[in-house]
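One chain of protein is taken out of this complex; the other chains stay put.
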Amino acid sequence: MSIIIQNVSKAFGDVDVLKDLSFEVKTGELIALLGPSGSGKTTLLRSIAGLEVIDSGNILFHGDDTKDKTVQERQVGFVFQHYALFKHMTVFENVAFGLRVRDKKSRPSESEIERKVHELLQLVQLDYLGKRYPSQLSGGQRQRIALARALAIEPQLLLLDEPFGALDAKVRKELRKWLRRLHDELHITSVFVTHDVEEALEVADRIVIMNEGRIEQIGTPEEVYHHCANAFVYQFIGNVNLFHGRVEDKVAHFGNVSVSLPETSEQETKDTVFYVRPHDLDIHHSAPDSTAFKAKIDHVHLAGPVVRVDLTSEWGDPVHVEITQDYYLSMTFQKGMDVFVSPKDGRLFMQDYSI
Amino acid sequence: MKRHAAITEPRWIRYLLIGISILFLISFLITPLILIFVKAFEGGIGLYLKAFVEPEALAAMRLTALVVCIAVPLNTIFGLCASWAITKFEFRGKGFLLTLIDLPFTVSPVISGLIFVLLFSDKSWLGGIFYNLGIQIIFSTPGIVMVTTFVTFPFVARELIPLMQSQGIEEEEAALTLGATGWQTFWRVSLPNIKWGLMYGIILCTARAVGEFGAVSVVSGHIRGLTNTMPLHIEILYNEYNFTAAFAVSSLMVFGALVTLLIKHYIEWRMKGEKRL
Partner (left out) sequence: MRKKVRRKTILPGFGLTLGITVTYLGLVVLIPLSMLFIKTAGMGFQPFIEIVTSPRSVSAYWLSFYTAAISALINAVFGFLVAWVMVRYSFFGKKVLNALIDIPFALPTAVAGIALTAAYSGQGWIGHLLGKIGITAVFNPIGIIIALTFIGMPFVIRTIEPVLEDMEKEMEEAASSLGASRIQTWIRVILPTVLPAWITGTTLSFARSLGEYGSVVFISGNMPFKTEIAPLLIMTQLEQYNYEGATAIACIMLLASFSLLLLINSLQAWSKVRGRG
């Protein structure tokens, strides 16, 4: 089922949570709503499910407006952040709930319900837990039962609110791989909310990046990672070094470093910020070119797959650099040493005065 | 062991405190309770049992049962409605509503009776209407039912509101996304989640409804065999110096109170167990 979000807005009291949002989810897609907390992503998800009433705009399922459809009529599978399993029911009864509450005409027979529930429990690989109560399960198991329960109503749309938020790091990684595989098997149009960039990049077909009730960028993981639409996305997607400077006559000035920008259209003098990821910076003993600047090594973190070096630039800003173990060992950098840092890549964003 | 000893009181102080506490509880709580049974059986088991087969005693029990059967279900339905509205939704004046619900707790039992006498006395507007219809409210069963309902009004709501507040609305939302109707959500999800709290409230409400004395005393008119509930029956027996019978009926009520506490502790134990899971 495809979803079209058209100019959706919503406010809680005086706070605008969703500001004129529009985008489309294609049939069979797995979409991540990514953003910091308070960005409105959960509210948007709940609005799609019908758990929140939007103030204006339209949400179309398959081209049909959902305005007059109640939660029950929307038949959306929703997995809650804290699972919301029914505490007083066994796992089996939890999964069977959506079938048992149907009206008499469409309610499947008891044997049909049993068959279906076992099928779903097998799908989430927890068939042996049917008689347990939610309180007897681990976090990861609860999460999968919540998913099985949502799938029981054969939804054409699956919505997941921070599906792995409450799990520890290891279970989280396993489960998101599993979710991706499950989606590839079932092909249900799915939208999940997350604040974890890595999770969104790994699992989703496309990512909708939200901030303060607005959409900052929509794109595939590759697109948002390599072609950040704006400074917010660049900063949100990964670690970053910021260099504040000025653009004058097509030349950018950062401290003592000047970079010519032949393709810029800016005519007047403007403040600018240069964004560089730590792994896009190199450290040298002598200046390799004119873009290099002097810095002093404050600290070297050796634990981990890459070596993280903290430095202070000659004009006093902190700089973080990631280099490979091999490179580090070949260059014999030491704490307190004066070195040169040069960017391999980076993005320049003009300071936005509208903020 | 040493570490433990460092943060408690010396042994003699502990024993002294325990001793004083027990003495306090014995003189104010335990002795009166035991005395009721002692006095009840003073005249032998025959006289004890006779107190219960008196027609007036039986009538009092019947009236008390009737009052409980009306007041408790009414307040239970109210309690469920009030806690649903208050805990599942946000609206203005919620705090004020909560205070109003607590009001009957702060009103003296005698005043609770008095306001119903004022409301339905034949001089009042409403009392006049009922008088003309030939329906007696005060000094009659309807009056007793009404004051008991007033006095026990907050019990169920009071138990349910904090409980439902702590549970939130996520499970209800989950039920709705799975296609359940409002009623199905209430019966299959909300109610099972609050069943122990609900029972707790009903137990407290019932205990108070059975035992209410002051308020009922004001509106009953003390008509023997007609408008006497069990506590009023005890008062009459006592004032007539029929001590054995008074204590015999009292012993039954003490027994009821002990059963109430037993159920209460069972429920508390179950609730604690469920919270731990």
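Per-chain residue numbering starts at 1, and chain names A and B are given in the order in which the chains are listed.
Here is the rule we use: a residue touches a chain if its C-beta (ideal position, glycine included) is under 8 Å from a C-beta of that chain, and two chains touch if they have at least 3 such contacts.
Everything numeric here is computed off the predicted structure, so don't read it as measured data.
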item	value
Residue touching the undisplayed chain, where the options are B:Asn193, B:Thr227 or B:Ser250	B:Ser250
Residue of B:Pro109, B:Gly179 or B:Gly201 touching the missing chain in the full complex	B:Pro109
Chain not shown, touching residues in chain A	11-14, 50-53, 70-71
Hidden partner interface residues of chain B, rising order	6-9, 14, 17-18, 20-22, 24-25, 27-33, 35-36, 39, 74, 77-78, 80-82, 84-86, 88-92, 97, 99-104, 106-111, 114-119, 121, 123-124, 146, 149-150, 153, 169, 172-173, 176, 181-182, 185-186, 204, 207, 210-214, 217-218, 230-232, 234-235, 238, 246-247, 250, 253-254, 256-258, 260-261, 264-265
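The rule is simple: only the chains that are shown with their structure count from here on.
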item	value
Distance from the mean Cα position of chain B to that of chain A, given in whole angstrom	54
Partner chain B, residues of chain A touching it in the complex	49, 51, 70-72, 75-78, 80, 82, 84-89, 97-98, 101-102, 133, 135-136, 149-150, 152-153
Contact footprint of chain A on chain B as seen in their complex	170-171, 173-181, 184, 188-189, 192-193, 274, 277
